[in-house]
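There's a structure below that I have some questions on.
The complex is shown incomplete by one protein chain, all other protein chains being positioned as in the whole.
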Amino acid sequence: MRSIRAAAVGAVTMSLALAATACGGGSSTGGGSNDSPKTLTYWASNQGASIAIDKKVLQPELEKFKKQTGITVKLEVVPWSDLLNRILTATTSGQGPDVLNIGNTWSASLQATGAFLPWSTANFAKIGGKDRFVDSALGSTGATGKDPAAVPLYSMAYALYYNKQIFADAGISQPPATWAELVADGKKIEAKGKQALGAEGANVSENIHHTFVFAKQHGAEFFTADGKADFTNDGVVAAVKQYVDLMAKDKVIPVGNAEYAQNQSVSDFAKGKTAMLMWQSASANLKSQGMSESSYGIAPIPVQSGSPGTGVQTNSMVAGINLAVFKNTNNLDGSTKFVKFMTSDAEQKILNTAYSSIPPVKTAQEDTAFNTPANAVLKNTLATSAAALPQVADESQFETAVGTAVKNLFADAAAGRAVTTASVKAELEKAQQQMPAK
Amino acid sequence: MSSASSPMAPPRSFIWSRRIFLTLLAGFVLVPVYVMLSSSLKPLSDVTGKFRWLPSGLTIRPYIDIWSTVPLAKYFMNSLIVSVAATLCSVVIAVFAAYAVSRYEFRGKRVFTVTVLSTQMFPGILFLLPLFLLYVNIGNATGIALFGSRGGLILTYLTFSLPFSIWMLIGYFDSVPRDLDEAALVDGCGPLGALLRVVVPAAIPGIVAVAVYAFMTAWGEVLFASVMTNDSTRTLAVGLQGYSTLNDVYWNQIMAASLVVSVPVVAGFLLLQRYLVAGLTAGAVK
Partner (left out) sequence: MRKNPSDPAAPGPRRRRGERIRRIGLPYLLLLPALILELLVHLVPMVIGIVMSFKELTQFYIRDWGTAPWTGFGNYKVSVDFSAPVGKSLLHSFFVTVAFTLLSVAFCWLLGTVTAIYMQDNFRGRGFLRALFLIPYALPVYAAVITWVFMFQHDNGLVNHVLHDQLHITGKPSFWLIGDNSFYALLIVHVWKGWPFAFLIVMAGLQNIPKELYEAASIDGAGMLQQIRRITLPSLRPVNQVLVLVLFLWTFNDFNTPYVLFGRAAPEAADLISVHIYQASFVTWNFGTGSAMSVLLLLFLLVVTGVYLVITSRGRRSADV
């Protein structure tokens, strides 16, 4: 045993000595330069059906950019499972891309790290001004009162996708506009032996997006006005319970969906197994799975009563992708040019069409390509009845904590355990305590 | 390998219990392997619907599609380069270190062996971020790109297998009679000559065992690879995750790709398993 102690002491002293020299570092705190004006690295998020498809969509556009500016863009499409980690490690090390896509809900969290170039009025002026962008999209680019951390690139909204054939078979003439109608329609559909509504019970982000909207409809907020977590107020508890009850009590979501986390609910819908799906901009996705555009309809997500609007009539989050410039970039001017290029009317039309999203740029949005019935619903939702997720620094922790709580509740419901107000509150209590203390 | 040890013919009851036990165990081991194989030959509709033991139709489509859904060939090359390099370096370094410990008496010997072995208990998660920072800082200071490069990954993986390798080889070298290297020394070889000409050849089974272990460690690692690689250096273990996309989980392609990835290691492993058992017998477990 003596040898182990000796070894431990030896190891610690040796490495302390070495670490003393190695540890002083952190990352370099560069503020961006123009040292390498001819190249750019761009991390794109995975928007298409696969990474290969994304490359096919983006590469020709990058060629155009090169023709215009002489700047070569090195593209890497980062899968969603890796994206946040990669951004974190890039932030920690200062070695990252020049320009990158981020999920717009992360904006405030990443803004807090100080890793991204703030979009001041002067910076916005370089890409044509802040006014070019739609307000709802700008609402999800960082904490209010601060310069945005990113620029909107693609906008998306949730809608209710429904299978026309199944609806017809069940004798339903129009899509449900309220939750009560949805549940009633669900029963009719299940009577015909089909599954009513698909959900991703084990997908933390999807859970957050839906419960956020339900909370809005209950007039509740997850954060107090001064940014404190408040997950256990009656409104939030009722909201979460209502969502989970779609499986637990109303039984319109099949129990098997409780373990879905890899978009299995989308392929269930595409295959005609389920009649309804609440998803953001799913058209391109469904098409690639072989579902023809004429076989499904798109309607706004239901509300408690009445029709979608603001406040308690909210029926979607503002979903989307933002484009950020890494502060440590060695090609600041090139990065800005690239953002300008990507948000130009022409590119916005091409890219948003390819990904069946809506351009957050006003002038591009007016293009006829975005006036199809499907896009009309999405556009209308974004313009009138979508709300941005809380723009607080703890947003990503909030997504994880509450999303996991909902996942656990779905697991309970699926196992046949009762989901009560008390059990919902207990899960949310746990989630709240995991939030960083202020 | 020498067969059999107990000279007495085993009783009937023993033989029967053995048959039953081994059959059940073979079933347990084989079912996932069968699932992997059969699912890789099924059309997508079969693998996304209710499970069925027999495919409704056989197709080799998944084996064609896997190469285009994900740049599998590139990941394969990356994994191969990283694993082979890590294995070679690890074996060479372990041979030197084990030879020193086995043949020499020196101050700090116990400290060295215990320290090296104790790194086995470090939770990887503890040094993931620090290691990453260290690589980045080394890169900034010296211009040697470790982070994001294959070199960094090779360095990391080779140290993962190093402790176990050194420890196993010490045992193996101890079992190689000292008279052999003494003779070589008398013949005029230096200590290194003795190591390379006498000890290493005598320890081939042990070295192969160590190499197999090092290769497998590098081939399957997920955590460090997910943080330390980028698009051009990504390895298979991480790259395979690309088959569950925004769209759908291509189970048949996942299974086909898993199989393609597994075949070289499994085949190599099974070919070399004799050495492995022999190496372990003489080295680790003596």
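Each chain gets a letter, A and B, in the order it is written, and its residues are counted from 1.
Heads up, the rule we're going with is that a contact is a pair of C-beta atoms (placed from the backbone, for glycine too) under 8 Å apart; a residue touches a chain by one contact, two chains touch by 3 or more.
None of the values given here were measured: they were computed from a predicted structure.
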Touch criterion as defined above, residue of B:66, B:82 or B:276 at the omitted chain: B:276
Given B:69, B:87, B:156 or B:233, the one touching the chain that is not displayed: B:156
From B:80, B:93, B:145 or B:202, residue that would touch the chain that is not displayed: B:93
Interface residues of chain A (partner: the chain not displayed): 1, 3-4, 8, 11-12, 14-16, 18-19, 22-27, 29, 81, 85, 88, 91-92, 94, 109-110, 112-115, 201-202, 204, 255-256, 258-259, 261, 393, 396-397, 400-401, 403-404, 407-408, 410-412, 414-415, 430, 433-434, 436
Residues of chain B (touch criterion as defined above) contacting the omitted chain: 1-8, 10-11, 14, 18, 21-22, 25-26, 28-33, 35-36, 39, 47-51, 93-94, 96-97, 99-106, 109-110, 112-127, 129-131, 133-134, 155-156, 158-159, 162-164, 166-167, 170-171, 174, 178, 182, 185, 191, 216, 219-223, 236-237, 240-241, 251, 254-255, 258-259, 261-262, 265-266, 269-270, 273, 276-278, 280-281, 284-286
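Methods note: only the chains that are shown with their structure count from here on.
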Euclidean distance of C-alpha centroids - chain A vs chain B, Å: 38
For the chain A and chain B complex, residues of the former touching the latter: 3-4, 6-8, 10-11, 22, 25-28, 46-52, 76-82, 85, 89, 92-95, 262-264, 266-267, 270-271, 285, 288-289
Partner chain A, residues of chain B touching it in the complex: 48, 68-71, 108, 110-112, 114-115, 118, 129, 132-134, 136-137, 139-140, 147-148, 226-227, 230-231, 238, 241-242, 244-249
